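One protein chain is absent from this view; the other protein chains keep their places.
Per-chain numbering from 1; labels A and B assigned in written order.
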Amino acid sequence: MTIVPVCPSPILQHETVQMAHGAGGRLSQTLMQRVFMPHLHNAFLDLLDDQAKLDLPAGRTAFTTDTYVVSPVFFPGGNIGELAVNGTVNDLSVGGATPIYLSAGFVLEEGFSLVELETIVKSMAEAARKAEVMIVTGDTKVVGKGQCDRIFINTSGIGIIREGVNLSCRNLQPGDTIILSGTVGDHGMAIMTSREGLSFQSRITSDCAALNAMIAAVLDVVPSVHAMRDPTRGGVAATLNELAVSSAVGIEINETAIPVKPDVRGACELLGIDPLHVANEGKLVLAVAGEYAGTVLDLLRSCEPGRDAVIIGSVVNDHPGMVVMRTAFGSRRIVDLPLGEQLPRIC
Amino acid sequence: MCLAIPGKLLEIVDENGLKMGTVDVNGSKTRACLEYVPDIQVGQYTIIHAGFALKIIDEEEAAESLKLWEELFESGAFLPDEEPPSPESL
Partner (left out) sequence: MKYIDEYRNPQLARKLLDEIRRKTTRHWTIMEICGGQTHSILRNGIDQLLPDTIELVHGPGCPVCVTPLESIERALLIASRKDVIFTSFGDMLRVPGSSKDLFMVRSEGGDVRIVFSPLDALQIARDNLQKEVVFFAVGFETTAPANAMAVYQAAREGILNFSVIVSQVMVPPAMRAILSSPDNRVQGFLAAGHVCAIMGYAEYEPVARDFHVPIVPTGFEPVDLLAGILKTVELLEEGRAEVVNRYGRVVSREGNLVAQETIGKVFEVTDRQWRGIGLIPGSGLSLRADFSQYDAEKKFDVTHICTSESPLCMSGSVLQGILKPDDCPAFARECTPEHPLGATMVSSEGACAAYYNYHRNAYLL
């Protein structure tokens, strides 16, 4: 009696990425067939062409690209693959575009585990499915040991900008309300506390999530939102400063309004880090005319990633280009850009 | 660098001959050396600096002073010195 293995996966256990996997020959095909295609398959990818031939719906096109080099590659709440999909989906969505197609380019380090690679690819497929986008084209290169850190992923994305929506960081008006869609610091502190060398244990998980459905829910009802940004590197502080400078307005926020999870807060206190400076991967900062603030808040809270949405402040005429915080004690101080590489390679 | 954060001791272990502990800071746990707080018990609070527990927080003292401040301000009285003066300083 012959036993025919149904799934080739168990063989991957002992296998790692080799230089030949990136050389375009038979081993490249093997990698494609055994690791990528079982999870990433659709009408475009199955053709195995060098390019995806697309029919784009009518409307203005948005195009974005981002490269993901996060370390560690697997972190509490996600991995580099889903980060790569969700990050690019979000970059399109905050511009008012409905994301449709993504590309995925991989740089793999020789010796990287094929089991881990497959887990990442599978996560990307799942993230794409959840976000209702298709990965339609891709590329894989392999570099020698030590020439990259395990895996780097570039995703580029195309989306169609919604009619009647004009989102820009230059749109803020005095009187606008600033809304934050949820707790801050989760992603950056999840990365920080999961790195080797820090004798930390925490339950902090990354908030990595695709926000396009939530953004669509808001824009369906309030298309006149002025600006939306996802506060990734540099945190909410960097995003608010960018908005203030681009629109040449002042922003005032209330310290007591900023939501922070208790264990994120504990980790930040221990490390002397300001939660406003820490990266988020599943949050939004929105600027909307005051009269719509309540509606937008309710819409956000009706979606899973926005359940902790709060109003944190407003746009003012004073101190243009500066973000000022009212402390719990009634004093006021600047919220500045963080210094720099507090948390290297967090996205 | 004088940053020292209060946390609750959850367990005591030995590592390389040093008394070490796991301290909970609002749900995040960190490892700290307990050599400088030899009498510390699990459940007590301590301040952590550079991976070391420096002092056991005197919970009674803390509760007293907070309570005293509240009461005295209610009654409009002055705040007395927290520790009775030692004989040498009199």
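The working rule: a residue touches a chain if its C-beta (ideal position, glycine included) is under 8 Å from a C-beta of that chain, and two chains touch if they have at least 3 such contacts.
Everything quoted here is computed from the prediction, not taken from an experiment.
Only one of A:His21, A:Arg265 or A:Lys283 touches the chain withheld from this view, namely A:Arg265. Residues 197-199, 262, 265-266, 269, 271-272, 318-319, 322, 324, 327-334, 336, 339-340 of subunit A touch the missing chain (whole complex, contact as defined above).
In the full complex, subunit B contacts the hidden chain through residues 1-6, 8, 16-18, 25-26, 33, 35-38, 45, 47, 49-52, 54-55, 57-59, 61-62, 65-66, 69-70, 73, 78-79, 81-83, 86, 89.
Please note the rule applied: only the chains that are shown with their structure count from here on.
Within the complex formed with subunit A, the subunit B residues making contact are 3, 5, 7, 22, 24-31, 48, 51. Subunit A makes touch with subunit B in their complex at residues 193, 199-204, 261-267, 269-270, 272.
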